[in-house]
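Pasting a structure here, questions to come.
Partial complex: the chains shown occupy the same locations as in the complete assembly.
Think of it as A and B in the order they're written, each chain with its own count starting at 1.
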Amino acid sequence: MTHPYIPNAEPAVRAEMLAAIGVESVEDFYADIPAALRLNRPLDLPAPITSEHELVRHMGALLGRNTDTTEALSFLGGGCYPHHVPAVCDEVNSRGEFLTAYAGEPYEDHGRFQAIFEYVSMMAELLEMDVVNVPTYDGFQASGTALRMAARYTGRRTVLVTAAIGADKLSKLHDFLAPDIEITMIPVTETGEAAAFTVDDTVAAVYLEYPNAYGVVETRMAEIAELAHARGALLVVSADPIALGVLAPPATLGADIVCGDIQSLGMHQSYGGGHAGYIATRDEPRLVAEFPSRLFGIAPTAVPGEYGFGDVFYDRTSFALREEGKEWVGTAASLWGITAGVYLALMGPEGMRELGETVLARTRYAMDELGAVPGVRVLHPEGVHFREFAVEVGDADALLTALRAHDIFAGVRLDAGTLLVCVTERHSKDDIDTLVRAVREVRG
Amino acid sequence: WDEPIIFELSSPGRRGIGVPEAGVPAVELPAAVRRQAPPALPEMSQLHVLRHYVRLSQETLGVDVNIAVGQGTCTMKYSPKVNDRFVSDTRIAELHPAQPEDSVQGVLEIYWRMERMLAEISGLHRVSLQPNSGSAAIYTNIAMIRAYHASRGEGEQRDQVITTMFSHPSNAACAKLAGYEVITLMPDAEGHPDIEALRAAVGPRTAALMITNPEDTGIYNPRIAEFVELVHGVGGLACYDQANANGILGITRAAEAGFDLCHFNLHKTFSTPHMCGGPAAGASGVAEKLVPFLPGPTVEFDGERYFLDADRPQSIGKVRPYLGVTQNVVRAYAWIMALGAEGLRQVAETAVLNNNYLQHKILQIRGASAPWGRRRLEQVRYSWEELYEETGVHSEDIGVRAADFGVHYWTSHHPYLVPEPFTLEPTESYSKEDLDEYAAILAHVAEEARTDPEFVKGAPYNSTVHKIDPTCLDDPEQWAPTWRAYVRKHLS
């Protein structure tokens, strides 16, 4: 059988093409590859599954060994969040045209340019900042790049980073900022917020998360911004945009660079495959010059009133300048940007506000209810929490295992005694009550 | 469609979707963090949001609708629809990455099997599927190289990375970012990177060679093993950029040429869709001595169950959240399973056949040439230099005109080392008839350029929009990277 994916593997066509070129066999094309470098045996791979049905069966058997979060009741968050994904988001991002397009120019891919331009524009409204990049890989990368941007902008080499940051993200920052940028941690107080700290003239940036790794909303951000600005440092804030229907945008509190992950805005959890990062700044040319990512902008065309699109300030990227460009740019996560745009357009200002209010209220409800269970202590109970909170439970592993038997994934393990519990608009009051009941039961 | 910017479709009070009400007591936010003004997001009904984006999708030229041979180096191939179904299945889509291992045995098995298959395809020892893309894999490789030398006390001494001009710009850019001085080898008279220049460059400061082969020109460097040996000879590592692996699957591998590291792009060679520019997925392969430095955690198998091993003290740590772009790992796994060893070899041979056939057709067009002879594997960087000299029409103009015929066309990365370049890569997915049609379009446009150059320069005529004036895009006073900025600068 001629493989369905390889039309010209059909022997007669293959022969016709070889004849047209005037060569004997495909082997002729490989003349440049020395014999010593040849793999003189077939690759040792599993036998192919050439019928689609058998492939579906094979994959179905593998997938059947997973238990997903529609089957179990999951309170897992910690960087990947179970928000509702509107069907229209999936519909748009599964359209073959978007799914299989790549790096075309503004004429063939006008729709792609516009959709991404609209995404950055909607993010700009949510963030109240004028410049937002075409998505980078994920929130980790966005934070790393935002800090590097601050270092380049200030010409300084130290960054102060909140300790209320996930361990994995911090690991990435360490690797990415090495060798030339030093990280100093800002401790966390009993309320879950950043403790007092000082800024000196070597500091490029103060970095906060909003909400932070404990789900706590930093309420002293404006103050911290002043502190940083007074010594010429920038305030860099990683913010989850899903919260900004109710939380003040960091820019209005003094943040200079805002960054984060947009997985919450319409991406499935997908075992960690739904991430994309954003970076936003004010429209200050010196700051814009530090973006490594592509920026799309509106441009006039030969027809008045028509909108064309193109790259803003292309000559700062590695595509244009190789190692003289800013960091590097490559294929990142555009489709998740388009999807997040669809999400924001569906939600509108009211939807974002309502969602924020629902999450705030249910998080607090879960904190109160879980906190009332004997032997469970909610951390930072005085803090403002959005979506997450940490609880001390004694033996975290034992509790997780016991609840797993109830088909509950109770939370992300922070350490031997602490869990991080996540509550979104997908968790109804009943779901929270189910968790609380189960915790009472297994601890009773 | 003459589709407005989405903000122009907004009308106050409309809604695209409903949100669950809290059902529990509301929480009052402190004023310090309470949003004051609602964000000026569009207010639209659900149909109108959908319609807007469906129209924009129709104005986008994916592989599913066109003869996508015009984006050379991108390996635009068919991404089988059946593989998308696995990814939208809730048993992938609704998995949280922190679930207990017993609840994710299926996805872990896919990661594990995929790693073994890519190890076999590269000949290297282990493979990390964590990197987000090819470029991210390059950075991951650089980071491992850095960690390796540091572990041997040579971190400070080895501060140079060597690459070549026809390797992807990210090789140079990532090395620079990682703190290295970058040395770039130019092509010699044959179109190969200059081995004499390499000989001059290597030394005790050499951390690594980062090289593509075949390069973006489509030319395979037959002395690649010598390159590797030279670098090894001075204690450096050799890292193979295999973004363009499509033509050599099952023919030759990183291991045979002696490389210590390599990377693949799952969204190129292994068929995952390009998604308007990501999410993509990269894979970093390493020889045994570099295994300790791989990003963590790794997926392991004890004969009964799959598990994550995060206890890796020499690891460079995380390069992204969680294990990888799972959707693309699943798709690529299914793609390889549908082809097997013989199928992959057919992919390679057919990609190379298609490329040589297309080259044969393109070079029949007057004004088109391919520097450095005809030896090409899976792509060719061509030149319209002759046509330009005759007509004054640039390669870029031809590309814009090609859009009128519903196809893509890409020139190349800067700098234009090949004058008036264009880069075609047909992959195995297109039929002879497709290649004939694409060549006929370029022949037609070349003829137009000769008979009416101004017409070609005035293109497009058949696109959603007309010729764009890009000058404002580089002017800080005028550029508008968001609608908000546009309104402020141009509408108020």
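The rule we apply is simple: a residue touches a chain if its C-beta (ideal position, glycine included) is under 8 Å from a C-beta of that chain, and two chains touch if they have at least 3 such contacts.
Quick caveat: nothing in here was measured; it's all calculated off a predicted structure.
J.: Any idea how many of each chain the complete complex holds?
T.: Here the complete complex works out to A x2, B x2.
In this text, only the chains that are shown with their structure count from here on.
J.: Using the average of all C-alpha atoms in each chain as its centre, how far is it in Å between subunit A and subunit B?
T.: 19
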